[in-house]
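Shown here: the complex without one of its protein chains, the others still in place.
Our next item is chain A:
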Amino acid sequence: MFGLQSSGAAASWVVGRMGTDAHLYDDPDDASIPALLDSRFDADKVDALKRLLALIAQGVDVAHLFPQVAFPISLLRFSSSSSSSSCCCSHYSIRLTPGSELRTYRWSRTLHRSRWRSRSLFTSTSYTTPTSINSFPRCGSRRQNEALLSVNIFQKDLSDINPLVRAWALRTMAGIRLHVVAPLVLVAVKKCARDPSAYVRKCAAYALCKLSDLLPDEAMALEEIVDILFGDNSPGVVGAAALAFKTVCPSCLALVSKHFRRLCETLPDIEEWTQIILIEILLRYVIARHGLVKDSLLSVEIQGINDSDPVASMPTQHDSAGNGLCGTISNIMLFRHYIEEFSGFPDGEGDSLRLSSVTTSGNNDVAILLKCTSPLLWSRNSGVILAAASVHWIMAPIGDMLGNILVFAKTMPLLFAPFYEEFFINASDPYQTRALKLEILTTIATEPSIQAIFEEFQDYIKDPDRKFVADTVAAVALCAQKLPSIATTCLEGLLALVFYESSISNSGHFDGEDAVLVQAIMSIKAIVKVNPVSYEKVIVRLVRSVDKIKEPAARCLIIWIFGEYNFMGSLISRIVSAVLKYLAWTFTADVVETKLQILNASAKVIMHCPEEHMEEFKRIVAYVIELSTYDLNYDVRDRARLLSRLLPCYTTRRGPSHHPPNGDICKELAYHIFDGKLQPSSPSTNNYRIYLPGSLSQVVLHAAPGYTPLPKPQSMGLSHNKIIEPNRNNNSVAESGSSIYESSSVYDSESEGDGLSDRGTDGSLHHQDNQDAPLVHIYDTSIQQGQTGQNAEENFADLISTDLTELMSKSALESWLDEAPADTLVQNSLQASSARVTFTNHSFEQKPKLHTLLDSSDSNGLRVLYAFSSEVSPRSRILVCVDLYLENVTTQQLTDIAIKSEEASSGVDSIGQTSEGSVSVPTIVPVEGIHSLAPQQTAKMVLEVHFHHHLLPLKLSVLCNGKIHPAKLHPDIAYFVRPLPMDLNAFLCKENQLRGMFEYARRCAFKDHLDKLEHSDKNLQVAHSVASKILSNTNVHLVSMDMPVTFNVDDTSGLCWRFSSEIPSTSKPCLITVLAEGHASGPLDLTVKVNSEDTVFALNLLNRVVAIIE
C-alpha cells in the first residue's frame, strides 16, 4: 500500500534506521531534557519532546517536567502570531506554517494524558488517594495554576477557524482531569455540541464521557447535551452520543424514546464500534418500554415459571440427566439471570412478573429494531455481529432466531444440530478452543449426527494432547447418556480403550495416560449407572481386567463399580467370590485409597450376599478387616473398626449366634451408609454461562464490574422517576441524638445523648461500658449456647454426636483442621458445623474515638473535640455527621463561637467563582454558632460535612471571641459509609456478585483481646472484642458472626465476622468480611476482605479497617 515504504524497507539497514527515532527510544535520558527544553534552538526543543515521549512510552513518570513543557507552550501560543519561528519549538515539525500551533496540543495533550492525567498530583485530588497530595501540597497548587493557564489558551482555541484545532483543544481540555477545570470544560462541551463541524461534535460527545465522573452533580446538564447529540444528523456524532449516553446516564432510557426510530434508522450507518454500544442501548430500551416479545424464548420461559409453582419449578441439578429437560432447565436459569429483577432473588421471589409485560413482535418498535439489526449480522466486525445476534436471541420470536455461541446452543441445541461439522476440531486449535468445541459438539449431538460425531471422537482418541483425549472420553459418556441408542457402541469403544490403555500405561512412558484411563472408567461408570442390569456383561469384563490395571485411581473406580453392582443380574454374582478373594489377596500390596475401597466393597458384598455363600464371604471379609486392623495407616484402621462395629454379625468369626444388643440399628445404619443412592453429578452443569451474550462477564464467568442485566420489562416509567428524584426525605429537624433510622436493627442512640451529662471533669468522653453479656442466638444447631459459655465443651460434644454424617465426611473434618484459604474457609465453615452467633449492633460497647480539633492552648481556652457519628443527617444521606464537643476550660465566658469552612471565610480561589457548588471540594453545612459558653461548660454541636469522598483534612476556622483559629478535621473513611441491614443470605448473594475485581483482601494481626482474656470461652471473647473494635470505629452493620465448633477451644480458625454497609452517594453496597486464624491465647491472624463495586473506595476502606484493627 505504501510504495515508498516498501522501497524504504528494501534499503540497507543503515538507511532504514537513518532518520528514525530509534536512538531516542534506546537512550532517551542521554541528554538533559530540561536543558534541551530551555534551549534557544527549536531543534533542541523538538529533540527534548521526542525524548519525553520515549520516556512516556516506556512508562517513566515525567510529571516533574510538566512545568517546563507547559509553560513554554503557553507562552508560545501567545507569541505565535508575532514570531512564526518560535512556533515550531514545541512541535517537532519542519513546516513553519502559521497553523502549526496544532502540534502544541499534540504535545501538551500527550503529556496530559499519559502521566499527568493519571499519576500527577492533579488526579490525586480528584480521587480519594490521599497520600501524594499530602506530601506535596505546594507543588499541587503550582501545577494547578499552570493547568489553568493552559486552559485559558484552549478556551481561546475553541473558536479557531480550523475544526481540527477546536477538536484538539477540546480533547486536551477534557483530558485535564481536574475538578477545578471540569465546569469550564462543561461550558466548552456545550458550545462544541453545536459546532458546525461533525468531528468537533463527535469530540464533544467523547469529552462528555470524561466529565461524567468529575461532575456528578451536573448530571442533568450532561443529559441535556446527550439529548442534543442524539438528535444530530451526522451518523458519527450519533454513535459518539450513544457512547456518552452509556457513560453518563445508562439508565435514563426515557431519553431514547423520542429518538428511537431515528436511532434505529441510523444504526447501519454509524461506526462499527458505536454500533455495538447503540444496539445494547436500544435493546434495553425496548425491553424497558415494551417488555418481552410474545413467543420469544425469554417470555415463553418466564411464563413457564409463572404457570407452575415457583418452588417446584426451581431447577435442580439432579434431574438434568434427562435429555430434553436439560435444555429447559438452563433456559430458566439463563433468563432469570438476564433480567435485573430476577437475578436478585435466587429463591423465586421475582416470579411475580405479569403476563401483561409481554408485547408482540408486531409492535412497531420491536419490529424496527429487529429489522435494523439483521443486516448488521453481515458486518466485518465480529463484535457487531454478536451484539446484533443477541438482540435476536432475546427479542425475536423463536421461529426466526439466529445465533452462534455456546449459550445459544445450550438452550436450543436444535438450532445448531445441522452445523455440527463446524465444530470439528483442528490440530492447530489451542486447548481451550478444543474444550469449548467439544462441549458444543456434545450439546448439539442428535440421532442423525451422532454417528459422524462419534467417528470424530474416535479420531481424537489418538491425539497427542492427552488432556484433550481425556475430555473426549468424558464427552463420549455425555453423548451416550443423552442418546441411549449409542450407549452400547460407546461402551464397547470405552472398554477397548481401557484394555488398551491398561496395557500401555504400565510401561511408565507416558504422562497423561493415567488420566485417560481413569476418565475412560469414569465414563463407563456414568453410562452403566443409567441401567446397570443391562450392562452386566460390561461390568464383568471391566472387573475381570482389574488385575491388569495398576493405576490406583482406576483400580478404586473398578472396585467401587464392583461393590455397587455386586448383586445385580446373574453374571456378576457368579464372579463375586473370586473377585473378593483376589481383592483380599492383593490387599496388602494396594495403596491406602484402594484399601479403603476394598473395605467398602466388601461391606457392600456382605450385605447383599445370598445365604449359601454367607459363610465363605464372612471369612474373607473378616480376613480383610483383620488385615486392615493392623494396617500402618490410621484411616484404614479406623474404617476397619467402623465396619466391625456396624456389621458385627458378619465380620467376626464367631457365628451368627452372637448378637450385640443394638444390632438392628447398626444394620440399618450400614444400609444407609453403603446403600445410599448416589447423587448423579454432571460435569457440564456447573458452569452456566448465565450472563448476557457478548458481555465480558459471559467470558470470565463472573459479573465483571459494571455489568448490568437487562432492565425489568416495561419498567421504564419507574426507573426513570428514580433517577430524577433522588431519595429526599425532608425531615428538617436537625436534632442530634434522635436519629430516624429505617433499619431493622435496633440502633442505640441514647449513648451519644447521655455522653455529655455523664462525662467527668477530665474531659474524656466515655460511654457507659456495657459489659453485660450480649444477646446470643445460635441457629443451625439446636444447642443453646450458654451465656457464660461454661458448658461449651459439653455442647460441642453434644453437637458432634448429633452430627454423625457430617463427621463421616472427610472434607468436613478437614475444613476444621486445615488452614484453608480465606474464600474456601468461608464456604466450608458454612457446610461444617459452626455456630452462628447473632449480635445486633447495640450489643457492643461503642466507643467513638475522640479527636482534637482545637486544643485549648491554641485558642484561649476553647477546647474542641470531635467524633464521627453514625447518625444519618436529616438533610441528605450523603452528608456525614460529626459530633463536636466544645468545652470552655477557662474561667471566663467565651462568646460567639462558630465553625466555618476556611474557604468560605477567606474567600480565596479565583477560579472557583465561576463554578461554585459544582466543584466537589469538601463542604460543610453551615451550623448555628453558640452564643456563649460559660466556664467549664460543655456544648455539643453536630457538623454535617459533605466530604465528596475526599480524604484530605478539611480546613475549618473556629471563631471564638472574635478571633479566628484555624483547625483541621481529618476525615475518616469508615464513617463515609452507612449501615445496610441485610440478612446472611442476602449478604452471601451480594458477595458472590462482587468477586474478582471487586474484592480486596489484606491480612493483619489483632492483639487487643489478649488484655482481657479472663472469660472462660475464649472464642466468644475474641469474637466479641473484634466485633466491638470494628463497630465502635466504623459505621457498619454486623450481619453475622460465625464461630467454629472445634475440639480445641483455643483455636479460633474459622471465626468469621460479616459486616455490611453502603456508600450513600451511590447506594452501592460495601461488604466487609473478617476471618480469623491462630490461637485465642496469642495474636490473631485476621484476613480482612472488602467487596464493593467502587474499587477505589473499597481499597481505602480496607486500609482503614486494617488500621483500626491493628
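The working rule: a contact is a pair of C-beta atoms (placed from the backbone, for glycine too) under 8 Å apart; a residue touches a chain by one contact, two chains touch by 3 or more; residues count from 1.
As a convention for this text, contacts and distances are computed from a predicted model.
Trainee: So which of "MHD domain-containing protein", "Very-long-chain (3R)-3-hydroxyacyl-CoA dehydratase", "Dolichyl-phosphate-mannose--protein mannosyltransferase" or "Ribosomal RNA-processing protein 7 like protein" is the UniProt name of the chain that got left out?
Mentor: UniProt lists the chain left out of the view as "MHD domain-containing protein".
Trainee: Decide which residue listed in A:496, A:533, A:591 or A:699 touches the omitted chain of the complex.
Mentor: Residue touching the chain left out of view: A:699.
Trainee: Using the touch definition from the top, which of A:187, A:209 or A:627 touches the missing chain?
Mentor: In the complete complex, the chain left out is touched by residue A:209.
Trainee: Any idea which of A:263, A:386, A:444 or A:974 touches the chain not displayed?
Mentor: Among A:263, A:386, A:444 or A:974, only A:386 touches the chain that is not shown.
Trainee: Which is it among A:231, A:375 or A:448 that touches the chain not included here?
Mentor: Result: among the candidates, A:375 touches the missing chain.
Trainee: Return the single residue from A:217, A:455 or A:1110 that touches the missing chain.
Mentor: Spelled out, the listed residue whose C-beta touches the missing chain is A:455.
Trainee: Which parts of chain A face the unshown chain closely enough to count as touching?
Mentor: 1-2, 4-9, 11, 16-22, 24-26, 42-43, 46, 50, 53-54, 56-59, 88, 91-95, 97, 99-100, 102-103, 106, 109-110, 113-115, 117-119, 123, 126-127, 162-164, 167, 171, 174, 177, 197-199, 203, 206, 209-210, 234-236, 243, 247, 268-269, 271-273, 276, 375, 378-383, 385-387, 421, 424, 426-428, 430-432, 452, 455-456, 458-459, 462-464, 466, 500, 504, 507, 509-510, 694-697, 699-700, 703-708, 996-997, 1095-1096
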